[in-house]
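Here the complex is missing a single protein chain, while all its other protein chains stay put.
For subunit A:
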Amino acid sequence: MKPGCAAGSPGNEWIFFGTNERNIRYRKTMSNVGMQTSVILSAFIFLRAVIGFSGDGRAIWSKKPNYSPINESQLFLYDTFPKNFFWGVGTGAFQVEGNWKTDGKGPSIWDHFIHTRLKNVNSTNSFSDSYVFLEKDLSALDFIGVSFYQFSISWPRLFPDGIVAAANAKGLQYYNTLLDALVLRNIEPIVTLYHWDLPLALQEKYGGWKNETIIDIFNDYATYCFQMFGDRVKYWITIHNPYLVAWHGYGTGMHAPGEKGNLAAIYAVGHNLIKAHSKVWHNYNRNFRPHQKGWLSITLGSHWIEPNRSENMMDILKCQQSMVSVLGWFANPIHGDGDYPEVMKKRLLSVLPLFSEAEKNEVRGTADFFAFSFGPNNFKPQNTMAKMGQNVSLNLREVLNWIKLEYGNPQILITENGWFTDSHVKTEDTTAIYMMKNFLNQVLQAIRFDEIRVFGYTLWSLLDGFEWQDAYTTRRGLFYVDFNSKQKERKPKSSAHYYKQIIQENGFTLKESTPDVQGQFPCDFSWGVTESVLKPELMASSPQFTDPHLYVWNVTGNRLLHPVEGVRLKTRPGQCSDFVSIKRQLEMLARMKVTHYRFALDWPSILPTGNLSIVNGEALRYYRCVVSEGQKFNISTMVTLYYPTHAHLGLPTPLLQSGGWLNPSMGKSFQDYAGLCFQELGDLVKLWITINEPNRLSDIYNRTSNDTYRAAHNLLMAHALAWHLYDRQYRPAQHGAVSLSLHSDWAEPANPYADSHWQAAERFLQFETAWFAEPLFKTGDYPLAMREYIAFKNRHGLSSSMLPHFTEEERRLVKGAADFYALNHFTTRFVMHAHQNGSRYDADRDVQFLQDITCLSSPTRLAVLPWGERKVLSWIQRNYGNVDVYITANGIDDQSLENDELRKYYLEKYIQEALKAYLVDKVKIKGYYAFKLTEEKSKPRFGFFTSNFKAKSSTQFYNKLISNSGFPSVNSSLRCSQTQRNTECTACLVLVQKKPLIFFGCCFFSTLVLLSIIIFHKRKRRKSWKAKNLQHIPLKKGHKRVLS
């Protein structure tokens, strides 16, 4: 908005006044500008129509943009903050200074409160002692590299009984030393005069902030501070979060002085705090600003809230009320129209003090910037604010937007932000990193997209300290302090490292990814799509051609068919067109224009007994039809022999009953099954996957870790046996390739500053992927790291797991038993170390996952982190050499049934990363199979086609990527012959698809032709008949002619 709209408020009367004034001002400027007037005017009207009137934050909840998961303004923003952005940390004097009786300091209301109310808190030596260890604080500031330090002055340390007289010299010296040291370091001091530690004497003598007299006493104290420190301090904060002072100090009694329940007292205190602030501002403005040239404001704190039901007017009104009764209470008088919000005035009729007109003028506009606090103290405990049945939210960006709308886009300094950890968390505060990341990115988005004028940010806090009603049960520092130690060393936490890095980079840079490349995959690259198990159609869809019987219907009136004995009809040999489902699949595949189709066979359908005694030829015929019909469309197939899922183990019942994969004889059964499939389909199928995600069967065989490892061992052997069978018996003739698909998500340390997390991430990959890959592609044995870690856990009595040993023969069988590396990659997981007990596979790894909420993710919470794919591909290359790699499944769920933007975004980014791996890292990627063709009803929506076989728009998108073979640059695009054929064949495809239309068209046309011929002939005949008639007339005369 324009600076002309600097002030605003929801008060109705004032809005009229405000807008009129604004219009007049606009008119004045407009007459000068002349030409552009109409443009500006219409823009102005339009703006007003869109957001209602300035000064109404309700618009935040009403304007819900069309939700798009990949809207750039909602995604995590990799960008920098404005140049010279102000970075800082804050502390409150009472929280960190300690030494409440040292060097002549007077007691504050909080000292008294601790000793009387929080008796279990040991207050004598629990503080971080900033009063003593000033140097340590300064080194901590140096470490982070802040541009400012926000601290508060302890009023009773300067004036033990609160009344400005001779100042306590030691106290004065402390603050002078601190300020000088900051100036020396080029760190801007931001000084808060009152952070809740009122001198106890003032409380006892006057009743604290309930009494108006305090206003003048506070003003004297402020004057003294301006005089003594104003030469070095350019930013002053009068009071920190007056809402909490009034609400918890006099309402809930949770804060000092601990008075409870008197509603009038709460609002009287608030009233006095506002007046005290405005008095100090005028004092500074008049007497000090001219030569000290500083700025002064008051820190206002707030929560944020969102309506229960979006677009429900009542809920939105309640949200507005909730915000107004906390933030509006103080912001409206100071940043708004000088008076309390209308809503509050109406609700709190007699309780809320009145501002006289003169006072309103006095109070209005007494802040040089908006100092805003957004932290846990405004959220917890539950009774901190009136929620009015709505949902509290930690969306800092939204609340900044609300401030923008309510108070005319002021300059904002965030004077407190951050979250907390429990006291047992020492320096490894992983959740704090993600809280900071989330908050700071929201600030960045607010600056870049919403044009909110935030010029500085205070992370709360520098040190662990006393956390008010939570005392020492929570920690908020960037630096860890062991309160029981003597020296109170400040140890940087992970969050300190992270904040330091953000300050250094002045924002967020994406280090994991390099810029996008232009380029293409080669022509023989297989572009595929994956489908899960295809259940064979065991009955032809049209049985009338295969059933030799003749039936009569309803002979006995029971409406049943009765076969007629003794009659045999001629049947037709089975054809692939008997299976309707194949046709539908092929139509979908043809629409996608993929070159490869990956599907899985259903083992129990082919071998119901689990051995070769009964082979279901009909099932095999069905699968053969899928393959052969596909070839007619130039679609090759990659066949998966065994595709277990969480819900369905996919084994023939007898095998399941004999123990499933825990039974070592499974290897042989699988080999027989595989051999049958190679024999029956191998002439057409060149790519085989024996088992899909054997590593995920750890979720099924999870009773004990030994079950898990035993099952995995048998799976590995089964694969190896099948591979050797193919290698020996079928490869010479069929020339195909066989491997297994491993679930290979990438793992990143959740906390990059903790070694244990790096180790956990690597361990996750070892336990998850290398577990199967290492025996096959490298050593013929399980990864050493896995063996060693399990041994380590055994030694410490944390687990009794045993990893099976390979016999010499097994080792020989397994090693090298895969022709390519096939991976199913979906996402990247953030992994942390979590010590676990018990003999289970999950426990053996000692890992726990973390969900980065700042990251784009799908409805099933799969994080979209494309660079993870490139990392896993490099990892494979690094560990297993230059093997051929197929990405056999890669996809995401998107709740949209038509325009699936998330899937398109995902495809583009993940294929781009695969291309980088191919072009830059030289990973030998041979194929990419998108996951998956169709989805099922009421399951996560992973399909390119809906459960009703309707194409989503990602099919076209994928299809374009395929025909481009990637991301060609404009001038040098290589066209593959096959893709050419594909494009040429669009016409044939149209023909195929529009068959009925064309047929009808032809019929219609021929009917027309026939009709016209008939009409033509009729006419001709009529003519000739007429002609005959005419001939008849003379015939009367020439009668003879007929006779003759």
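In this text, a residue touches a chain if its C-beta (ideal position, glycine included) is under 8 Å from a C-beta of that chain, and two chains touch if they have at least 3 such contacts; residues count from 1.
The rule is short, and it goes like this: contacts and distances are computed from a predicted model.
Per the UniProt record, the chain missing from the shown structure is "Fibroblast growth factor", taken from the list "Phosphatidylinositol N-acetylglucosaminyltransferase subunit C", "E2 ubiquitin-conjugating enzyme", "Fibroblast growth factor" or "Mediator of RNA polymerase II transcription subunit 17". Looking at A:N99, A:Q411 or A:S581, the residue that reaches the missing chain in the full complex is A:S581.
Set against the missing chain, the residues A:N882, A:Q895 or A:S969 yield one that touches it, A:Q895.
Annotation: of A:N168, A:T299, A:N401 or A:N692, A:N692 touches the absent chain (contact as defined above). Summary of contacts with the chain left out: across A:M388, A:I853, A:L919 or A:A951, the touching residue is A:I853.
Those residues of subunit A that touch the chain absent from the view are 376, 379-382, 391-394, 419-422, 425, 430-432, 434-435, 474, 530, 532, 535, 537, 541, 580-581, 583-584, 643-648, 692-693, 696, 699-700, 743, 745, 750, 768, 824, 826, 829, 832, 834, 848-853, 859-862, 889, 891-893, 895, 897, 931-932, 936-942, 995-996, 999-1000, 1003, 1006-1007, 1010-1011, 1013-1014, 1017, 1021.
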